[in-house]
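Take this structure first; my questions come after.
A protein chain is absent from this complex, but the other protein chains hold their places.
Right, chain A next:
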Amino acid sequence: MSLHGIRFILIQNRAGKTRLAKWYMQFDDDEKQKLIEEVHAVVTVRDAKHTNFVEFRNFKIIYRRYAGLYFCICVDVNDNNLAYLEAIHNFVEVLNEYFHNVCELDLVFNFYKVYTVVDEMFLAGEIRETSQTKVLKQLLMLQSLE
């Protein structure tokens, strides 16, 4: 059984530019950069006929591609693949609602808000909240405080 949950969440575009990196384990900066590059190399060579899972070091990456963006979650090999795959989709639907048809640029210009969305849905490497309604309500409440 896993004791660690999610190790990191990455959003990258096809060129390998990172649009979000959220780490749930201690890595030093060089290691983070290496992980980012490796994930990119592993994920971008796969096509639609491949699974959404790929072994990665001692872990596995669960990923899904949306237009030009890869959403990747790194978990332990015995974690539930489909649960994380749909957690990604759930997250993307929230982003889409929050940013009204989200596109890559929204994530660039509002990077600090994306972190807030992530923290509402994932915390300490675990799934925190899965209800889209509840997450969006909270995000709107926070938005109103600006």
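By our rule, contacts are C-beta pairs under 8 Å (C-beta built on N, C-alpha and C of every residue); 3 or more make two chains touch, one makes a residue touch a chain; residues count from 1.
Here is the rule we go by: contacts and distances are computed from a predicted model.
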Query raised in the report: Out of "AP-3 complex subunit delta-1", "AP-2 complex subunit alpha", "V-type proton ATPase subunit a" or "Auxin-responsive protein", what name does the UniProt record list for the absent chain?
Result: "AP-2 complex subunit alpha"
Requested in this report: Since one chain isn't shown, list which residues of chain A touch it in the complete complex.
Outcome: 1, 3-5, 18, 21, 33, 46, 49-55, 58, 80-83, 85-87, 89-90, 97-100, 105-106, 108-113, 115-116, 119, 123-134, 136, 138, 140-143, 145-146
